[in-house]
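Taking it in order: structure first as structure tokens, then the write-up.
With one protein chain withheld, the remaining protein chains of the complex are depicted in position.
Let's look at subunit A:
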């Protein structure tokens, strides 16, 4: 099996693709019996050190409905200078530039190691990146100060030619003009009135004058950039000005009476930001960065009224249909998000407040446009400061880890159709022969748009095998999928990345063991989880859990080895062995459980789950636990309550949190101050080791996780206790007094109970 694991890993490294099945069942019927759909996780812009882009246009198949890109899987006739498309079998002439090719002189795109290749193409004018800050001024003085400093700092991180703009909002919305010398000028909008894009452009004076020439006037040649640049200016030109302007930003001056929330016009502010960019820079890379310190309280998109005595909606309210503003607000932000996505811009949300800020309603803004969503307690925390700084991080080659306006086109060979995608994208509604009628996720199309993405952005793409059972695929035939991603690179270059992959077909009846062996349980778990989370957005929580359970049982029935009605005989092969455990933790995860989470938190967790790559997604489903002790080097341990021992330090990474937990004894030692004594230096080192490891994770992850340092009995220990498998609870007290972990006070079932039930159901002949 090591060969398959290697194969999978190699593929992921080279192409950024992980398929749930790496040998494909050859008919529709068989495919549906596999339970886990044929699907893949695609990281379109996976960072590749060894992939120098080529500086020419890709060669396309001449069939108008196909237009697949020339790739290593194509049959090439070097003498006739012809190539056959491996998707539609059209025979194509090479373009004149390829006259010199031969078996020994191949262009890069025909070499097998270039199954993924990147082209730099010349299309249209290159416009600089645009960063539009939308800043809430209804903040506490300290918070605002910290935010101002972060924003000022960020100016130095932007590319010098990038355009920046500033919108501030509170009770009113102010669009700041950046070009004028001397007096600072801003356009002010009422925070309660929604405006159409046209109105916004008219009011900002962005619409081109209808009658430019009037008699007796000095003729002005209307230069388009001049008009729009009143609000968006190159950083290098105005960074001094903008730094001053940011420095002078004051808290919203309108008085807030006792018992009220400040009036915050987030809805209108976003609407204006979207309208401004829509009118001036459609279809170029632009980030609208929203910084907010509380829920929108007036105007379109308000989430809660300004009376403090009515709290912001909870899951309980939503279930009881008690969330007054939710539907209207969600609709407002959805409209905005769709417009933004259509324009190819993205919206980031940086929400820092102790209470909820309305992420539930606003989530679509980031989800549909590929923007970031960051949630913190205050702008004056390293969590926000570091995370924000990391937005502008640069990759290994000194380029920003951000790309814009990506258009992903998926092509499949005839036996396959595309069912849909789940990730930070919107459908481009490109119907075609390879689009399936059955939708999984965002379907009905073979093309998606991702307005913003980074090297780790990962899409789940679901396929359907359409080959009929009685139409066998020729022996050795391979199914192929091509991913063509056109995007605007952070250097503003237009680039196209093409990944072409192929997998073998296998007859599920005769060659089930091949298919089974090529099952990628990690990818499958994430792909199923994405489907589950996608469903949870629109369906009731329990329904989704039931659906997941049913799928799991069916999978176990299909691939488990057992005697009917004998749970003890149940075995799963190695390639499936971890899958039930993933599902167990997924069921308990905040992605599917809303208990103990606010609607905002759920939205935040789901947002990140729908975009991270496989490794990070797995951490989210099943957090990683490391143990540090004097008994040996640090080792990964089971995510189980039995792992919590008094003489251990535990480091848990849930993606969103990093928890360091000192066992009872260790905590006592620390209190006694042993680490200060020279003779116990090794204890000091033991304490230090997890800190160093945590630091390493904190340094690299986006968004920066919440860092929790706690100990046995500490209130923050709940973060650890809620995640581990409750193998010992107050209900099975047999472990008391033994040195075998810590009981968890919970009624949740443990993994053992879960597995027992699963086995029972799987082997039952009744189902």
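List of remarks:
In this text, a residue touches a chain if its C-beta (ideal position, glycine included) is under 8 Å from a C-beta of that chain, and two chains touch if they have at least 3 such contacts; residues count from 1.
Here is the rule we use: contacts and distances are computed from a predicted model.
A chain of this complex does not appear here, and its UniProt-recorded name among "NEDD8-activating enzyme E1 catalytic subunit", "ORM1-like protein 3", "Transcription termination factor 3, mitochondrial" or "SEC24 homolog D, COPII coat complex component" is "SEC24 homolog D, COPII coat complex component". Only one of the listed residues, A:190, A:535 or A:757, touches the absent chain: A:190.
Within the full complex, the residue among A:23, A:166 or A:204 touching the omitted chain is A:204.
Taking the whole complex into account, subunit A touches the unshown chain at residues 172, 174, 182-190, 193, 195, 202-205, 214, 217-218, 220, 253-255.
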